[in-house]
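All protein chains but one are shown at their positions in the complex.
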Amino acid sequence: MPQKGVKIAKPEGKLGILLPGLGAVSTTFIAGVFLVLKHGFAPVGSLTQMQTIRLGRRDEHRAPLIKDFVPLASLSDLEFAAWDIFPDNAYESALKAGVLGKEHLLLVKGELEKIKPMSAVFDPSFVKNIDGPNKKEFKSKLEAANLLREDIRSFKKSRKLSRMVMVWCASTERYVELTAAHQSIEAFESGLANNDASISPSMIYAYASIMEGVPFVNGAPHLAADIPALTELARQKGVPIAGKDFKTGQTLVKTAVAPMLKSRMLGVRGWFSTNILGNRDGLVLSDAGSFKSKEVSKKGVLDYILQPEAYPQLYGSLYHKVRIEYYPPKGDDKEGWDNIDIFGWLGYPMQIKINFLCKDSILAAPIVLDLALFMDLAQRAGMRGIQEWLSFYFKAPMHAPSVYPEHDLSIQHMKLKNTLRYLMGEGLITHLGIEYYDYWGRAKKGK
Amino acid sequence: MPQKGVKIAKPEGKLGILLPGLGAVSTTFIAGVFLVLKHGFAPVGSLTQMQTIRLGRRDEHRAPLIKDFVPLASLSDLEFAAWDIFPDNAYESALKAGVLGKEHLLLVKGELEKIKPMSAVFDPSFVKNIDGPNKKEFKSKLEAANLLREDIRSFKKSRKLSRMVMVWCASTERYVELTAAHQSIEAFESGLANNDASISPSMIYAYASIMEGVPFVNGAPHLAADIPALTELARQKGVPIAGKDFKTGQTLVKTAVAPMLKSRMLGVRGWFSTNILGNRDGLVLSDAGSFKSKEVSKKGVLDYILQPEAYPQLYGSLYHKVRIEYYPPKGDDKEGWDNIDIFGWLGYPMQIKINFLCKDSILAAPIVLDLALFMDLAQRAGMRGIQEWLSFYFKAPMHAPSVYPEHDLSIQHMKLKNTLRYLMGEGLITHLGIEYYDYWGRAKKGK
Amino acid sequence: MPQKGVKIAKPEGKLGILLPGLGAVSTTFIAGVFLVLKHGFAPVGSLTQMQTIRLGRRDEHRAPLIKDFVPLASLSDLEFAAWDIFPDNAYESALKAGVLGKEHLLLVKGELEKIKPMSAVFDPSFVKNIDGPNKKEFKSKLEAANLLREDIRSFKKSRKLSRMVMVWCASTERYVELTAAHQSIEAFESGLANNDASISPSMIYAYASIMEGVPFVNGAPHLAADIPALTELARQKGVPIAGKDFKTGQTLVKTAVAPMLKSRMLGVRGWFSTNILGNRDGLVLSDAGSFKSKEVSKKGVLDYILQPEAYPQLYGSLYHKVRIEYYPPKGDDKEGWDNIDIFGWLGYPMQIKINFLCKDSILAAPIVLDLALFMDLAQRAGMRGIQEWLSFYFKAPMHAPSVYPEHDLSIQHMKLKNTLRYLMGEGLITHLGIEYYDYWGRAKKGK
Partner (left out) sequence: MPQKGVKIAKPEGKLGILLPGLGAVSTTFIAGVFLVLKHGFAPVGSLTQMQTIRLGRRDEHRAPLIKDFVPLASLSDLEFAAWDIFPDNAYESALKAGVLGKEHLLLVKGELEKIKPMSAVFDPSFVKNIDGPNKKEFKSKLEAANLLREDIRSFKKSRKLSRMVMVWCASTERYVELTAAHQSIEAFESGLANNDASISPSMIYAYASIMEGVPFVNGAPHLAADIPALTELARQKGVPIAGKDFKTGQTLVKTAVAPMLKSRMLGVRGWFSTNILGNRDGLVLSDAGSFKSKEVSKKGVLDYILQPEAYPQLYGSLYHKVRIEYYPPKGDDKEGWDNIDIFGWLGYPMQIKINFLCKDSILAAPIVLDLALFMDLAQRAGMRGIQEWLSFYFKAPMHAPSVYPEHDLSIQHMKLKNTLRYLMGEGLITHLGIEYYDYWGRAKKGK
């Protein structure tokens, strides 16, 4: 068990947060940071700001805040930049998104209006149903990457930043199969130069980010950095990367409820999930290609958690169906309805129905914050490549090829916290807990 | 970390299962064991029969069945006995309970008809709304205990059992505060002799069980063995005890959903839970005294999971209301409806509704089986007193006075499995998992 | 069939609306009227303002607005007065109620602040859990009635009103059985003089209203005018009366869904209804006596709609349970959850679950408006006593002793509209509709 921990550089200077996409999620995140800093709002949903971490035995009562335990950047050191195909500044965009009330946005109007989106790298063949005027002109995808890299450097210089993180908060691109251009750094870079059709804008952003030494996070379900060329590039450049697809509403619930059923060995015959949502995300997802990206991201969850190959009697014939419906009356409110057909002792059937009336961006915003701060921590701790310990935040977590992804929310949570304990040289928690009992007539040791 | 494990006696000979109460839960359990053994039904819901346990690294793919990993009694070695105030044999009682279909009960009619309840120790001042004729006559509670001890010995002798376990499956008694008679072995035994009014039938059963060296499990929310006198007696006699209140429907869900909310730092303003059920359990619980026992058992769950004292902003003003409604049209079907009022980023409100259409006894029966087998294992492993590692199965788990109870289902599950690994000398799982990555440019070790 | 209609006086001059209770319902109603008049808000939920009425054949396409068809008072002719035990003016009270957003209340702040409650006739033995300082002093209930009559006359005089209506919008009183003092005008008046304990404040208000020739409406479930003494007094004085208990959330749904089931001859084994609400109404109803009033009002609905005596096979063993739970996190939001256990062909079971996330006062406010205008119409049309045609708006409609109450929402709606057609001399609608077909080879006539 680690006793010394890992050497971590101090979070000195300013941390820049680069956001592809300045829509509902980004503006809810940015406005929230200002409201927390200047108006006493609570950063609810953020582990880096509010969660404690237990250290040592259960009866020691040592449980500092995470932010007092590991060296994180402070909210007051954050600076923001974004790219978007619409030219609206962050205030205008937030108003249109309709997530935060106008009475709250007015409190930070000045700060938001200063955030004007840089022109975006966009390709309509990857995102249907929306388009906008604020786009870069380029002849090759390599040129596009270079333009983004200039944006990144100029943001760093103008704000005098010491470090940066990029978090993808833009629309979901259509589903893409892995091609030869994705397989190696060389093939990828030559694909950029030759405008290979299988290289999407999100890959270009990821490439630019990694080349600039900036940790990259992907909040959408498309591949972006999750291709061999870019994971290898991140390793070589010593840059942390993480993704994919923020785990917010229905999938969040799924990754808590499915482990409950499995831990109790309750069988599942069918799981029907429908989602109704009315924001730009819903509009984009009403395109079959983008939906395919999302569906792949959402459907893997149950297979990995329930392990039908290990439990064919319980989960071997599970019928899993996921639907996403564009339904404008909801706006940014999103509503999931799950019907779960289970069976217990001797095969007797039961049912669970879950109706989650949630707000997409309200759930996503603190995830953006936590990932930005934890990725910056990882970089300062010298951790490079895929950060699997941040699986907690993703629907389709990136992971080493040698292992399966971990989808169980509570295991993900434990993984995250034990990683923090490990980094700081604290004992890992196992929940064994036999030390509180004299089962064998004397005190035993353990965790 | 343990390397050698613990010495465990082999499960030789027959294991007798003593059941106070021969109603819906007991008969569903017993009939199920016969249907599994003789007719190929699946013991769904049982960890001892169906669950695997991961050993070693995630990429070793070592995951034997629990029953192949730890030495458990086999289903074919089980023998059953029960006490009940109604004289119906197990077949008649199962038919009346209406849980299992008649077409299934007919397959094991012969086996069930042989199980005739012994006369019960009953006290109408502890259970309202039901009464029956099959009761023991006694002048003092001590005499009642002795009659039960004779029943136990006679069951052991007549069936040539090598070991026994007792699992309380009868009705919920009314709420009782701790009194002087509960505080020490001496006070308790003199209370038995003097018919102290605060000693309930379930305490008499627990006392008889422990005195006979038989592990005792309490599936109902009343105190039974959870008083200082009996936990000390269990320790002194080297007998494992566990309880209280099988965690089946609504609370099962609660202990998966509340940790999800807390792990994500989502606030909770209110949680309203209502349960409609139509069986004998519902009838008993429609008495205010019995409901009080249940309510205390059910309400603690959120306080311990959410830790309002650590998170006053998130859970400090949580309004929690639990209702149980006797509603005969449901029969043994039970239905929970939860309305959860949560809030996220900046305090914005959201809601979750969960409707669980479950079957009480179908969920409880495999718990009876698992607890019987694990308690027998604990005894053979020399573990005495409170078995906190079995918290996974209880709404109000018994625990050492020095620690708070653990209610989070996934932590309970981990505690159970790491205890098994510990007993068998396998490494504990921490889910750290940094060994699969070369974060620092070289392979690191860990779990 | 009536050909000439009924003579109706014109709605000239101002109409005063007297409201016992200046809480959530009253202030939402009053603020709404001003917002409609001055700020273009829509009076959604109001038949008098928005509904059309079909006249003649289906292919005539004659469907004027109700307000263009019958002579109703105009919104701009309304004046408001209220009594309340709290001295808050309508603006302060509306803010505390939290129903309408502050941004909307600010638009009509001036108008609302002018409405200050007159001191109330209050008796804590009839309403538990709340009390306030703004109360009248009196020695006898007769004196209390006289003080109210003075308030009424003074309101009429000061505002130069031509007509008035009183609508009870205050709390639910505890359940009261009919006593001798309720049976005749003489007994009632002597009970007033002698402070008979069975005469509640709402009866005193109703008495004062009728004696002043002012139509009286009861929006709560307690008896108020629904006693022989006061229905006879209303008849003798030529005053319209109506009640009881505004039909808003869960019962509204029930009176649409139960007729659906019955029209299709689907059986019902059980109906479980729970309501969670957090406003003052919920607090009052958490008292057993007030709940009893509500329960009696809510439970009759199914018996009358489903007619178990006519359909014993379908509804004879229906188990009906109604719960109201005080749950502060909801505030004025109210949420109903209904579980309906039904059966169809050959007795096969099915289920319906309905979750209604409603706002109590938002549903009640337009009912107050409609009843005020229709009761004024009734008075101008010379209609006296119980106005059964307004059953549409009530959970427990008042009715003639010779007939059963009509609870089916669609029948109530038809009754209301055919009454309007009758008053105006239009043909009644029967929905026969054979005139559009030549079933027998020639056009037939009918409606």
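Just so it is clear, A, B and C label the chains in written order, and each chain counts residues from 1 on its own.
Just so it is clear, contacts are C-beta pairs under 8 Å (C-beta built on N, C-alpha and C of every residue); 3 or more make two chains touch, one makes a residue touch a chain.
Keep in mind that this is a model prediction, so the values were computed, not measured.
For the options C:L55, C:I130, C:M211 or C:V257, the residue in contact with the chain missing from this view is C:V257.
In the complete complex, the residue from A:K7, A:K102, A:K160 or A:K321 that touches the missing chain is A:K321.
Residue in contact with the omitted chain (choice from C:K96, C:K136, C:K292 or C:H413): C:H413. Residues touching the missing chain, restricted to chain A, are 269-270, 272, 274, 276, 319, 321, 323, 325, 327-330, 335, 337, 339, 341, 351, 353, 355, 357 (touch as defined at the top). Interface with the hidden chain, as seen from chain C, comprises residues 1-2, 6, 28, 32, 35-36, 41-47, 50-52, 58-59, 63, 99-100, 104, 235, 252-253, 256-257, 259-260, 263-267, 310-311, 313-314, 343-348, 350-359, 361-363, 365-366, 382-386, 388-389, 392, 399-400, 402-404, 406, 408-411, 413-415, 418-419, 422, 428-434, 436-441, 446-447.
The rule we apply is simple: only the chains that are shown with their structure count from here on.
Centre-to-centre spacing of chain A and chain B amounts to 38 Å, using the average Cα coordinate of each chain. We define each chain's centre as the mean of its Cα atoms; on that basis chain A and chain C are separated by 52 Å. Residue positions of chain C with contacts to 2 or more other chains are 353, 355.
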